[in-house]
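Below: the structure, in structure tokens.
One protein chain omitted, others in place.
Then we have subunit A:
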Amino acid sequence: MPGTTPPPLHGPSSKEKKYDRQLRLWAASGQAALEDARVLLVNSGPGVVGIETLKNLVLPGIGHFAILDSAAISEADLGANFFLEEDSLGESRAEHCSRLLRELNPDVDGTCITEPIEAFTSDPNALRPYTLILATQSLGPDVLSLLSKYASQTSTPLFYIHSVGFYSHFSLHLPEAFPIVDTHPDPASTTDLRLLTPWPELVDIMKNKTAGLEGMSDDDHGHVPYLLLLLRYLADWRATHEGKAPSTYKEKAEFRDLVASGARTGGAEGTEENFEEARGAVLKSLNVPAPSSAVREVFAAPECVNPTATSSHFWIVARAVANFYEAHGVLPLPGALPDMKARSADYIALQNVYKSKSRADIAEVLAEVRRLEKELGCPTLADERDVESFCKNAAHIKLVRGRPFQIATDKAKIRWGDRAKVAAMSPSLSEGLLGLYIAFLAWDAFEAAQGRPPGAPSNLADNVEFATEADEAIAVSHAKQIVDDLLTEADYPMDEDERTKVDTKVAQYVGELVRAGGGELHNVAALTGGLIAQEVIKVITKQYIPVDNTCVFDGVTSRSEVFGV
């Protein structure tokens, strides 16, 4: 037939074929971001979790990775690390891991750095080539502090990772402002139909398609899109309720009955499907769409309130959308329409009403963006597609405030800052996994003091008998000290029973950590490598929502928990 676009003769490219299953999640834009990324793994200790993380990044096609590790391959490595071979015993661990990881994906470029971390970082520019850094346990507080400072100064995302026996932990140090537009919310939560504030074109199509509703043939009556039915009954309702829409639950239930009463029964197919849909949508569609707290947080951020010529495009667009919200009392319309029982032409016409309104809103925001850019003297202009994407996702944008993670030493106290109160009063301390996080801090404090992890022989990789009781006692005392310091800083007088519960719990976590003697179990390392790779992908693609900012996994009970520290 005339006017149809002929399908392209060629199918997807070979790259599209290889990455098909992931492109369906993060699309070409996410893939391009991955391919631009350069990840540095600063490896230490048994060194499995970092390699497992890289595996999950090499496979989806990250641009470049480098492994910094001066260790030689030990027998114990061969029993825990899949990316090493028998023949390489005694040779550089970084070199062989890097080689075997590269085999996974010819599109990825990988390298290794075998000099000690202290020597490597003595060059202030050594870290410059990397867009994201992963640091594993046992690097020591000095190296961690150096990396943390670098991350803060250069806004380079930094991960700090532990995998010890059945437990693991990672903290994520993001830039101070890390905004996400494409958060991939659940499709069911994104529908914004504006039934309570219809615009003129929507009212027109409603009047047009529901005119003479009562007298319609059964077939016509059963094909009026439910959304127009709701609008029509809303208009009827308002006429008898001083112009007000149903707002309480009771009123909505009453309204729902009103809608249901319009359905014709006894037809060939039972109750009309469109009326069923309308009835089902009453409770969730008749709400005034108010911006979420996450969106209000973006609008209230100083970067949004006072944008400057050097603000990133995100903040200029955020300000324009905030202005739009101020002017109209609603966010720009996303424009998506769920499927509903309707004739094809009616549905498409209705879809176009939503799309046109969405386009008009985007145009208004874009004009505001351009006005702001001119007013502020911005050197570059925001991309139109980014403005469009922001408008369509406006209700679900998210701002993560990155902050440095805690570094335990054998001397200085852990500082909890504005998180102290929340942590001290958290039920997670005695019942959840916050105690496990404290156990990890104690583990680090022990290692900083003793130069080896608790429960481990002086050579970590040796398979020898080792009495752990003394180590456990020291590590538990570190943990008690950390809890003491937290309660003091929070100025929270915990009652004695509660404190006993907390101490018992934390001591158990410490005990289980000491049992592992600094060793990694492959399963927990692999699981944690999966968790971290997901987070790295989210950070690099700026899609989905990353952990803010600390996650622990408990392989004994198979649970995880996330907290802000």
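Just so we're on the same page, a contact is a pair of C-beta atoms (placed from the backbone, for glycine too) under 8 Å apart; a residue touches a chain by one contact, two chains touch by 3 or more; residues count from 1.
Heads up, the rule we're going with is that contacts and distances are computed from a predicted model.
Q: Which listed name, "NEDD8-activating enzyme E1 catalytic subunit", "Small ribosomal subunit protein mS29", "Translation initiation factor eIF2B subunit alpha" or "Guanosine nucleotide diphosphate dissociation inhibitor", is the one UniProt assigns to the chain that has been left out?
A: UniProt lists the chain left out of the view as "NEDD8-activating enzyme E1 catalytic subunit".
Q: For the chain left off this view, which of A:79, A:140 or A:404 is in contact with it?
A: Candidates A:79, A:140 or A:404; residue touching the omitted chain: A:79.
Q: Would you mind spotting which of A:97, A:369 or A:537 touches the chain that isn't drawn?
A: Final answer for the missing-chain contact: A:537.
Q: For the chain not shown, which residue from A:99, A:184, A:241 or A:359 touches it across the whole complex?
A: Considering all chains, including the one not shown, the answer is A:184.
Q: On subunit A, where is the contact patch with the chain that was removed from view?
A: Those residues of subunit A that touch the unshown chain are 1, 3-8, 11-12, 14, 16-25, 46, 52, 55-56, 59-61, 75-76, 78-82, 85-86, 103-106, 165-166, 183-184, 223, 270, 339-345, 347-348, 455, 461-463, 465, 468, 507-508, 511-512, 515-517, 519-524, 526-527, 529-531, 533-535, 537, 544-548, 551, 555-560, 562.
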